[in-house]
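With one protein chain withheld, the remaining protein chains of the complex are depicted in position.
Letters A and B name the chains as they come in the text, with residue numbers starting at 1 for each one.
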Amino acid sequence: MNHFLSIHDVQDLNQLITSGIISKRNPFGDRKLGQDKTIGLLFFNSSLRTRLSTQKAAQNLGLNVLIMNVGQDGWGLEMEESLPGMPVVMDGANAEHVKEAAAVIGQYCDIIGIRSFAKLADQEKDYRELVFEQFKKYAGVPILNLESETRHPLQSLADCITIEEFKVKARPKVVLTWLPHFKALPQAVANSFCEWMNRMDVELVVTHPQGYELAPEFVGNAEVVYDQDKALEGADFVYGKNWSSFTNYGQVLVHDPSWMITEEKMARTDNGKFMHCLPVRRNVKVADEVLDGPRSLVIEQAANREWAAQAALKEILLGMQE
Amino acid sequence: MNHFLSIHDVQDLNQLITSGIISKRNPFGDRKLGQDKTIGLLFFNSSLRTRLSTQKAAQNLGLNVLIMNVGQDGWGLEMEESLPGMPVVMDGANAEHVKEAAAVIGQYCDIIGIRSFAKLADQEKDYRELVFEQFKKYAGVPILNLESETRHPLQSLADCITIEEFKVKARPKVVLTWLPHFKALPQAVANSFCEWMNRMDVELVVTHPQGYELAPEFVGNAEVVYDQDKALEGADFVYGKNWSSFTNYGQVLVHDPSWMITEEKMARTDNGKFMHCLPVRRNVKVADEVLDGPRSLVIEQAANREWAAQAALKEILLGMQE
Partner (left out) sequence: MNHFLSIHDVQDLNQLITSGIISKRNPFGDRKLGQDKTIGLLFFNSSLRTRLSTQKAAQNLGLNVLIMNVGQDGWGLEMEESLPGMPVVMDGANAEHVKEAAAVIGQYCDIIGIRSFAKLADQEKDYRELVFEQFKKYAGVPILNLESETRHPLQSLADCITIEEFKVKARPKVVLTWLPHFKALPQAVANSFCEWMNRMDVELVVTHPQGYELAPEFVGNAEVVYDQDKALEGADFVYGKNWSSFTNYGQVLVHDPSWMITEEKMARTDNGKFMHCLPVRRNVKVADEVLDGPRSLVIEQAANREWAAQAALKEILLGMQE
């Protein structure tokens, strides 16, 4: 079954990027592919870009779309399973078990998209991605990751498409930089970006304060530099993102405003472009001057979310025909 | 006008079951029936299966679907009407009267589906099903019951289809058993199940602790047995459900874990199948071993919700052509 959960579900990244770019030029070229099929989009968390772009991409492909704000529209879901001799007794707030919910939704939907953020309380719990594991196990249909506890592959694919469109060197230097923020945010976008960049032909550098190291399996072969100024030198793309600590899990260790991206910082790059997945807090993470200036690709990135979703959905739908 | 509110709106149950099974085999065979027509789905309460399956069935029939979480998306609705000399003065929380709301929604929708649970505070109030009465009176279009204060006919029809598909005897023994639960739940599913089973060719037995007697108009000719073990003997289908007391209205009188359905209990049946409308609290109402074993039909039942909804909508749509 063709799930789309991470880079590991992608055989040929270049082909996938090209597929997105083809859809961008001809959005309705594959309208027959989704005909008489239904995608269910389940949101455990807030969403703007993902909600709209995935819905749009699905409609471009002729799919019917069913949307649920889980918990709000339906019932709280129990995700944990009984262990031998230790039954999960459902006498708490959750009225429905994922075993039933996933299997039932799988009866109505040909594809299920899910958004479920990290709760940032328990590293092990978040990193085993229980919600996705359970839906994979019990839904019986392909699962599309609309941002999981540890990854955001549709964002990463949109980022790949954007870099492909705007790169002026064969092998651009791409710098993922941590940005300051007073709230604790998941590592998902940063993790995922590293994973996907490691498959593209780029020079990936990751920069962040001490204590903000990402999990090694995501960083891979990227160079880690603790000096932001040094990291930015000669960069073609600066990808900003805040994340909370992975090692001191979910904590905000520092909130150093000197890590905010400004024009002065961008001047160190090689006429570099600025990228961010949005939403972004202006003048906390990035200065107005950068977001409003010609270096910013944030809107182009967001627009490419539609084509990333369409490319992913095409893969899943083509996989159904095999 | 063809409402679909209870078994009393069904002329030929066998034909309706067959209609559902035909749609299951050929979901898009009646796609023209709903063309250029719109169904509005109004949810006063949470929903997963009903929301998704009704939406899906409507789309299979070519209907446009408009969905509202009433109260959350719109305004609180006043349901009570003025009596002679006693006007209802709307100076409270509800900003809109159902007289207007129903009539207005009836202008935009060809069919209106409504979910409104019993509040369990006032038996007389719940059992007169005011919300449905008012919409019937003022909407001017057919009303589809997505679970009312006292009934859940789309669930019951799905149950009939499931029993029809899985029965191995001409006249199976069907046991509706009360299940333990710490929360007070409505009687709607149990009421409705009795009503529909009384129209099918089955032997219906109802079992529950003293004090959990359902309203006589629903129980009809079913045998009531207070000894669960005895009731289960020789059963072909065990239909589990919790409900709060009808006579001591809305109260939880006992929460006796010995009423939970286990494999040991199921061993008393004649290789009986287990059914439940979902959501179900595992190891409170039913043990994992039953839900995860080959006896369980809960997913099949839920899948049949789509075909029950499609059969009901077909009836309504055909009624419009007369």
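Methods note: contacts are C-beta pairs under 8 Å (C-beta built on N, C-alpha and C of every residue); 3 or more make two chains touch, one makes a residue touch a chain.
The structure presented is a predicted model; accordingly, all values stated were derived computationally and were not measured.
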Omitted-chain contact residue, chosen from B:104, B:253, B:267 or B:318: B:104
From A:184, A:215, A:278 or A:320, residue that would touch the chain that is not displayed: A:278
Candidates B:74, B:209 or B:234 - the one touching the absent chain: B:74
Positions on chain A contacted by the hidden chain, ascending: 27-28, 43, 46-49, 51-53, 55-56, 59, 69, 182, 278-284, 287-288, 291-292, 298-299, 302-303, 306
Residues of chain B in contact with the chain not shown: 36, 38, 40, 64, 66, 68, 73-75, 78, 82, 87-91, 95-97, 99-101, 103-105, 107-109
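Note that in this section only the chains that are shown with their structure count from here on.
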Distance from chain B to chain A - Cα centre to Cα centre, in angstrom: 39
